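The other protein chains are all here in position, but one chain of the complex has been omitted.
Coming up: chain A.
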Amino acid sequence: MKLVKYFALAAIVLSASTGAYAKDIKPWHDGFKCKDCHDQGLKSFPSDQSCLQCHDVDDLADATKRGGDEEWQNPHNNLHYGKELPCIECHSEHQKPETYQPLCLDCHTFKYEKFKG
């Protein structure tokens, strides 16, 4: 009976520990491990350079280019910060997409239909 208690406790502790580190990630990042992004340890945000290991800001700016008077609404080459706004100011890996919005929408009512979170 003692052994059963100990095993049960161990199981609870292990599942809790596992749960503490098993964060939801975006479906397009399936297959990546924690250390692929967390270059500053798991207790901190990734560095501003982490996303850029795989993503090129110039390519992104081209992909989200806008014309005419919306030119500077390009989220990846915007009026206030050019191409220097760190990715995590708008994108979050572990939060549900419906709980946050791009930084621009703190002040503007632009449309970012393609923003997936």
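We adopt the following convention: a residue touches a chain if its C-beta (ideal position, glycine included) is under 8 Å from a C-beta of that chain, and two chains touch if they have at least 3 such contacts; residues count from 1.
Rule of thumb we're sticking to: contacts and distances are computed from a predicted model.
According to UniProt, the chain absent from the figure is "Flavocytochrome c", selected among "Ring-1,2-phenylacetyl-CoA epoxidase subunit PaaB", "Light-independent protochlorophyllide reductase subunit B", "NAD(P)H-quinone oxidoreductase subunit 2" or "Flavocytochrome c". For the options A:Asp36, A:Asp62 or A:Glu89, the residue in contact with the chain missing from this view is A:Glu89. Contact between chain A and the absent chain runs through residues 40, 44-45, 47-48, 69, 72, 79-82, 84-86, 88-89, 105-110.
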